[in-house]
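Every protein chain of the complex appears in place save one, which is left out.
Going by the order they are written in, the chains are A and B; count residues from 1 in each one.
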Amino acid sequence: MTTILFIEQVLNGLQFGVMLFLMAAGLTLVFGVMGLINLAHGSLYMVGAFAAAAVAGATGSFLLALIAALAAAAAAGALVELLIIRRLYARDHLDQVLATFALILIFSEGTRWLFGSFPLYLDIPDYLSGPVTLPGGIHYPLYRLALIAAGLAVAAGLFLLISRTRLGIQIRAGESDREMIAALGVDISKLYTIVFALGAALAGLAGALVGAIQSVQVGMGEPVLILAFVVIVIGGIGSIKGALIGALMVGLTSTLGSIAMPALFRMFMDNSAASATGSAVSSMLIYILMAAVLVWRPKGLFGGAV
Amino acid sequence: MNREFLINMVLLLGLAVVPLWAMAGDAPFTITLATKVAILALAGVGLNIALGIGGLISLGHAAFFGIGGYAMGILASHAQSYTALMEWPILIEGTKFMPVIWLVAVAASALAALVIGALSLRTSGVYFIMITLAFGQMFYFFAISWPAYGGEDGLSIYVRNGFPGLNTLVPIHFFGICYSLLVLALWFNACLAKSPFGLALNASRQCPERVETVGLSPFRLRLTAFVISGAITGLSGALFADLNRFVSPTMFSWQTSGEIMVFIILGGVGRLYGPVAGAALFITLEHFLGGLSEYWHIYLGVLLLLVVLFARGGIIGMLAGRQVAHD
Partner (left out) sequence: MKLKSLIAAASLAALGTAAMAEGPVKVGMITTLSGGGAGLGIDVRDGFMLAAKMAGNDNLSVVIEDDQRKPEIAVQLADKMIQSDKVDVLTGIIWSNLAMAVVPAATAQGKFYLSPNAGPSALAGKGCDKNYFNVAWQNDNLHEAAGGYANSAGFKNSFILAPNYPAGQDALTGYKRLYKGGLAGEVFTQLGQKDYASEIAQIRASGADSVFFFLPGGMGISFLKQYADSGLDLPVVGPAFSFDQGILQAVGDAAMGVKNTSQWNKDIDNAANAAFVTAFQAEYGRLPSLYASQGYDTANLLLSAMAKADVGDADAFRAALMAADFDSVRGDFKFSANHHPIQDIYVREVIKEGDVYTNKIIGTALEDHSNVYVDECKM
């Protein structure tokens, strides 16, 4: 593998990682503050992508599409929280798993009912399309660089929000002692709705950003959801920092593994068989990574008491 | 005895009577549906040992279901093509003999449960849910991309495997086999729950510290429960594969794990017969709602939501009153 190819793949891994972070951040926040496991987080990712595609189709503006994605996912999140999720905080994880599993069914088929069975169109805006040349002669798509930048910017914003603002203080307080902050006069149910909507908006943003280079279709959220679970388990549930580091680890492992494994098998197999076997092994790599981390640290890298 | 016992007996009898009645009325597909209920209920009974008694919320039981299925698929496909499964160091041939297949399915899924459990049980709570989910996905991806046994295409077995003295191709005979195994598993589960092991496991769910103080290891109790649970689910996987005469990686998918869990919750968590009631209701709904609308998943979702939000004890809880068997 040449250096240029390697650097390009590292960038790809980073880009994949920051997008996973947007998904994982919402999940980990919701779990950290409310103790809720939300399987329907992937559906909010899908809502974001569909809203963006619909608005981009109607207006032609990518920026409006992103705003729509944020708004639609946040609204869907808030609505679901108010109607259903808030009845689940006091329940055990089993009820939460089942109820959010039911929400996936409703969201997926509901979206298909609204938008039809065919994938929607969402494209990169002209000003972000095409490749740029990086130092060292690497051609790399501008949009993917923009995704890395956007993801890192959101991460930075989230850290500031948590560490510097009043809402952040309440969130941190909520993570350590829910009853106490309610007793201190914080409107806890409003806080919960806000946190849930915030997590939903991040998922929706990820869906819209990624939807521009992938396909916008029903069921797009669940594979990402499972990867996001892996991320927060590696990083430690409830930890934003853990989510970021876990996301980057998963992104890089997955991207680099998918080229390293076939190359490894090519040393003692013919080309076709090596590609097939290598691809089979690389698809399991991140789960092996997760198992390894958990054996070493059962609460993830940055997990506290849960 | 009490109302729950009565309901249980009605359920069990009902599941036996429906296919007999269907046989008389020449509605063979109803027998197939009843067989499916029995098999999926068996999968639920397996999960119920970990979940109901042990409080281990495993979202990865599809792994054992699939391993059981593939145990059947691999053995039967070798028998079907008259090729040896392994020639070195010892010769292993395929088989179409159900009891052997069951043994292999149980052993293989128990072994997998031992490894997955030993790793996953180091964690608890929501970590456990997610790590079991991820292990299930790992098997799923492996099954899809591993070309030896059909990959995503799966394996078709042309003739159902045999059982001595019965013609398994006759729907009611095969139903009889599945039903008997379900009853056996229910009986085993009932004994287990009352055994010292079951009591200790139940205690380690409610208060692990106390269990530790009396000198028992909650980890070992849970691991044992997880292995037994995986083995029973594996057995049901082998039966499910035989019902369809087909195995594929979808048996490993996380939706399968979700559905097995849905059976338990629909029926009532911690109820011995919960999975039977849940599976029966789920299959009936799937059959009839599926006929009503292309978008029937929406109705199913709403119904599940209503059960979680308003009918917490599941069906058996609604019918038998609120006292939960294990708490």
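Following the convention adopted for this analysis, a residue touches a chain if its C-beta (ideal position, glycine included) is under 8 Å from a C-beta of that chain, and two chains touch if they have at least 3 such contacts.
Computed from a prediction, not measured in an experiment: that's the story for all the values here.
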item	value
Residue in contact with the excluded chain [from B:Gly14, B:Pro147 or B:Gly321]	B:Pro147
Which of A:Gln15, A:Ser43, A:Thr100 or A:Thr193 contacts the chain that the document leaves out	A:Gln15
Touching residues (missing chain, whole complex) on subunit B	27-29, 32, 36, 141, 144-145, 147, 150-154, 156, 158, 240, 244-246, 248, 250-251, 290-297
Hidden partner interface residues of subunit A, rising order	2, 4-5, 8-9, 12, 15-16, 108-109, 112, 116-121, 123-124, 129-131, 139, 141, 143-144, 210, 212-220, 223, 255, 258-259, 262, 271-272, 275-276, 278-280, 282-283
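Everything below uses one rule, namely that only the chains that are shown with their structure count from here on.
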item	value
Mean-CA-position distance for subunit B and subunit A (Å)	31
Of all residues in subunit A, those that touch subunit B in their complex	31, 37, 84, 87-88, 91, 93-95, 97-99, 101-106, 108-110, 112-113, 222, 226, 229-230, 232-233, 237, 276, 279-280, 283-284, 287-288, 290-291, 294-295, 298-300, 303, 306
Residues of subunit B touching subunit A in the complex	51, 57, 59, 119-120, 122-123, 125-127, 129-131, 133-135, 137-138, 141-142, 144-147, 254, 258, 261-262, 265, 269, 295-298, 300-305, 307-309, 312
